[in-house]
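One structure is given here, and the rest of the page talks about it.
All protein chains but one are shown in place.
Letters A and B mark the chains as written, and numbering starts fresh at 1 in each.
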Amino acid sequence: MSEAVAHPQALAETYEPSLFGTYSKKIGMWLFLLSDSLTFGALLYAYTYGRISTPNWPTPFHSESIRNATLMTAFLLTSSLTMVLAVRASVFGNAKTQRWWLFATMACGTAFVVLHGREWSNLIAEGLTLPVFPTVPHHTASAEFSNVAQTVPQFPATFFGLTGMHMLHVTLGVIYLGIIALRRTFIPILLGLWLIAWLATPAYSPFHYGAHVLLAAAVVCGVIVWLKPKVYDSSDVEVAGLYWHFVDLVWMFIFPLVYLMSTRII
Amino acid sequence: MATTATVHAHAAPQGFIRKYIFSLDHKIIGLQYYFLALVAVFVGMFLSLLMRIHLIWPTAVLPLVGEIKPETYLSLLTMHGTIMVFFVLTTAPQSGFGNYFLPIQIGAPDMAFPVLNMLSFWTTFLAFVAMIAAFFVSGGAPLHGWTGYAPLSALPSAGPGEQLGADLWVISIAIFCVASLMGALNFITTLLDLRAKGMTLFRLPLTCWAWFVTAILALLAFGVLLSAGILLLLDRNLGTSFYVPLVVVNGTVMGHKGGSPLLWQHLFWFFGHPEVYIAILPGMGVASQVLSTFARKPIFGYKAMVYAIMAIGLLGFTVWGHHMFMSGMSPYSAFAFSIMTMAIGVPSAIKTFNWLGTLHKARIRFHSPMLFAIGFVSLFVSGGLSGPFLAQPVLDIPLHDTYFVVGHFHLIMGVAAIFGIFAATYYWFPKMFGRMMNESLGRIHFWVTLVGTYAIFMPMHYLGMAGHPRRYSQLTELAYLHDLIPVQQFMTYAAFITIGFQFVFVFNLFWSMFKGPKASDNPWEATTLEWTTATPPPHDNFGGHTPVVNHGPYEYSVPGAPRDYVMQTDPVTATAH
Partner (left out) sequence: MDAIQVALASRVAAQHRHHGKGQFFWVWAALLLMTAIEVYLAYQNMQPIRMLSILMGLSLIKAGLIIAYFMHMKFEVSRMKWLTMSSLVACLALMCIFFPDAFRILTLGTK
């Protein structure tokens, strides 16, 4: 195989050159991202559609929410930076540096999810909730948010739908990076995280059930690692990076549309 | 770098499970898709037969099923449509034959991502199981049609099948979206990266072009259906109101408000119209391939065919609104959609005339694949001609909710695509199984199916123009419907005969698989790469070497050549020019 790297010309004799000039995994990931961006695009169009057709769209987000969401955005942008640095380390063959940058990326992603989860829990407690979410015991919802959920059910529906879908993507991204960084060692860690997330959240919280995503992901990752056991190289890191940047990119649209366009101006 | 797992170097698997069940070989996966579709098509046909029986004998008590109630009729209609569209028309021509023959026709040893390919099949299988399970849960299968129009599909209290059955339906569709996405990106990457030396884009067989464009459509369309399905699940289970306005069901005010059913229709048909082309484009590719082979002539206007496929794919994304003229959408959008829909007639006509041009003055060999390919062209024309009627809002409004539309889409999307599958089966069977199919049985199957499908679906156009509404389970209430019952009876008898003769095909398929005469490597004297390799192809398709392509795909009756055809791998000197 090292011979092949030395003489790519000889190999090019057997196949036509790649139309996109790059390796297949990267093309595959780009194609997946095209499809996924249409999935998110359709969700954002559905949100905009609902917003246009609903008179008196509320603008309930106080400065705490905006501050929190801005901090989340900063975390996500920084994670993109650490991700490109991980790719850079991997193409230079610095396995250790690459791993640490991947850990930094995962940390930023986890911070995003945790901050976002806190935001969700606060809003649900304050009454901006979906009909199926149980009410938070020993807590009185604020009239303002309850009123929004009562009069414009589109608002919490789109908020939880869009950000929930995105949060799922970030979570899966962190797991993806964990597998790339640690391979099968990450699966017991993931199972531990699942137990923590499941046990640490109260039963009325949607995250109590949402934590099972981690369990499902652990099973799927187990199958994949079993089917294709391999050492991940720089191309795998780059492909994982594409997914991660895409998740960041989607947030660049969700943040202004969902949060900034619904800001309570003092 | 050197540690990259060697996917393509995977050795031929030995055990039964790794070889036939969890296989990474694209050929086995293609066959798995094919047989899944074969099971699905019989389930779908059985459901349609029950509907036809109910229409003319509404009180009949059937074995196994009992008496069919009006809501059961709606369940049958929903499941027939869904199973046929997703698990037959999407699965067999694209994932089945495409999986088997796309890598071979471009000279690749396998798909670009074999593991993804296997996962894609098993995800499809899971979706099929979830879909079939909808029959057996309490309340039964959903009532909302294969289009799943909200608010009916979004309200669990709207009918007996709308409870768990509808949830399973949505989940099955969502899983299917993921499976198709995996398949589509695999097809595209394979075609971009793994073409053998000399297989330039304009030397690709038209089948490959069709599969390629279909994969692009699937890639871009299924993502949208996925998000539509997710929102529908939220509406059903989390109490959101994306698709549901303030509604009253059986006197109870539902908790929803502010949603718009039109949103579902937009999102659904944004996927749904490209889906029509996902079903028919592979059939067009197969028809081109087979017509050229058996007419012993190069395909008429190869490049025009390629550009027509691309144009159909492109325009296919801009016309979804013609399914919604009745929905109360903005008349300005309706106008734009109408124009774009008419425009699709241009590339479709280019294809049709090029097929006819290929047949013109040809010494045709009438083998069964050729008969089915000609049948495809016939059905494509007769089904397609009613398209421009429905493309105009003024004509669509009286016709849309009648049998006219049922006749139209069954001819063009249903039966034409099925004829494409039949043509592909008869054409590639020798390569896939190493034996020939019985020619006489094939001809009997062709003539009965051709006449039978016309007998079933042609009268539907007249019923529609007479004002017969679709989706009605009772025909006895209104006098003018009562007068049309003889036509319905004729169609049911025709359906009985046509479906009965499909067992001739199944018998031919399985009997020939084991008892048919041995096939040579190139029984049809065709030119593309799959006919250069052994029959059936070895595990890595070309037995360890990669073919080198020197010719275009359809060089038949070449002047000065030693045979009347030049295979794609023949040396350059084989032709005089």
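The rule we apply is simple: a contact is a pair of C-beta atoms (placed from the backbone, for glycine too) under 8 Å apart; a residue touches a chain by one contact, two chains touch by 3 or more.
This one's a predicted model, so the numbers in the text were calculated from it and none came from an experiment.
Within the full complex, the residue among A:191, A:225 or A:249 touching the omitted chain is A:249.
For the chain missing from the display, the contacting residue among B:263, B:284 or B:344 is B:263, taking the whole complex into account.
Contact with the undisplayed chain is limited, among B:145, B:245, B:301 or B:388, to B:245. In the full complex, chain B touches the omitted chain through residues 1-2, 4, 6-9, 109, 194, 216, 220, 245-246, 257-258, 260, 262-263, 266, 270, 317-318, 321, 329-330, 332-333, 336.
By the touch definition given at the top, chain A reaches the unshown chain through residues 1, 4-5, 8, 11-12, 14-15, 18-27, 30-31, 34, 37-38, 41-42, 45, 48-50, 52-53, 55, 66, 70, 73-74, 77-78, 80-81, 83-85, 87-88, 91-92, 233-235, 238, 241-242, 245-246, 248-249, 252-253, 255-257, 259-261, 263, 265-266.
To be clear about the criterion, only the chains that are shown with their structure count from here on.
One simple way to say how far apart two chains are is to compare their mean CA positions; for chain A and chain B this gives 34 Å.
Chain A contributes residues 1-2, 5, 13-16, 18-20, 23-25, 27-28, 31-32, 34-43, 46, 49-50, 53-54, 130-132, 152-154, 156-158, 160-161, 165, 224, 227-231, 233-235 to its touches with chain B in the complex. Put simply, chain B touches chain A in their complex at residues 1-5, 7, 112-113, 115-116, 181, 184-186, 188-189, 192-201, 219-220, 222-224, 226-228, 230-231, 234, 237-242, 255-260, 263, 266-267, 270, 546.
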